[in-house]
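Submitted below is the structure of interest, expressed as structure tokens.
The other protein chains are all here in position, but one chain of the complex has been omitted.
Coming up: chain A.
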Amino acid sequence: MTLSFKASMVGPSRVGKTTLLTAILAETETMLSGTEIDLVPDEETEMRIRRNRKELRRAIEAREFDSASLEGSQSMVRYNVSLRAAGDRVQGIPFSILDYPGAWLDPAERSRRPEARENWPECEAHITESLMLLVPVEAAVLMEAVTPVQRRAVADLLGFEDVEAMARKWARARNLPEHREEPAVLVIAPLKCEKYFDDNGGKGREAPRLRQLVREKYRSMLDIVLEETKNRTVRVVYAPIDTYGCVDLMEGEWTDRIDADGEASLDFKGHYRFREIPPRIKVKAAGTVMQELCRCVISGQDRVEQQQAAAAKATYNEALERKAEPKGFWGAIDYHLSGEASENKSTRLSSHKAMTTAEGRRAKLAESLRNIAMTPADPRVEEW
């Protein structure tokens, strides 16, 4: 397994996860501008992002686009990105965000699906090591459900069952003794919030209602997390994100459907229009995800340094050995931020010049990481 900083994502497919990642990349790049540090996706992630950008361009040409119907996530997707210094083609600080079907948490479901059986050990390990649980929410589903029958359809459409099961699994892992010292952040991220805010070119005044609805609908998930992390704290971040920033929900369409259990329910599809011509993408608050991940890393690093200063080296090493078995978060801190990775690489390069260059890049990376973590949060973002 790659030694990376991990996050897990749970939410219905087609909620806009790839668009979210695209937005995260875009905002992180803005934060990194002028630093010679890039956020680089791996090949598969880049393909997804490329495809997503192509669809967006087509929509802009058409002046209108529709959101896809929401469904439970059917397959596992891993989004890998790295913070990497310019010119460094291999190394960097890798982040891995795993999106997988919540239904896999059910052993019976897993037994029916070969893909689930095959990937579950990897999934489980990823969830256990995830610093962050990211819950994307389609804001329009919450906000546009005005009749009782529409409101009743919300829970299914937003996959509350999967989300809550996943939250329990993640929180329980975070509460294990070996992970109790590690950071834990739960990010609830309503997406496509353009219509409800007036701080990004829109005229909406419904931010309080969105916040209230999210609190109300995700209360039981938050209760589960609280209940499962009695021996530690979890940072809960509410981050309503504009993944486009230049669209308005034009019409919401509720249509009849038969759900997986054969019961009559409703489906929701949003029809969007561009607010201005030509449209200019104005992502809002998407950087929160990277910021929170960087904060986790920085806080881990700070903790290591504090312990180094406070204890004898031997004691520290013992502790490090204990925490690094298996390598996990602390191993990743040590490997990527304390110089092991570059030393290994330098050993291979066998050149002093190369070693000096690598050390410089490491320092820049660490600084960028800290800068991202320290960037003030978007005013929309709240810690609950």
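In the analysis below, a contact is a pair of C-beta atoms (placed from the backbone, for glycine too) under 8 Å apart; a residue touches a chain by one contact, two chains touch by 3 or more; residues count from 1.
Following the convention adopted for this analysis, contacts and distances are computed from a predicted model.
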Options "Dynamin family protein", "ATP-binding cassette domain-containing protein", "Galactitol permease IIC component" or "Succinate dehydrogenase": UniProt name of the undisplayed chain: "Dynamin family protein"
Of A:L32, A:A125, A:A155 or A:M250, the one touching the omitted chain in the full complex: A:M250
Residue in contact with the excluded chain [from A:R14, A:R232 or A:R273]: A:R273
Chain not shown: contacting residue from A:G34, A:P114 or A:P148: A:P148
Where the missing chain touches chain A, by residue: 63-64, 144, 146-149, 151-152, 201, 203, 248-252, 271, 273, 275-277
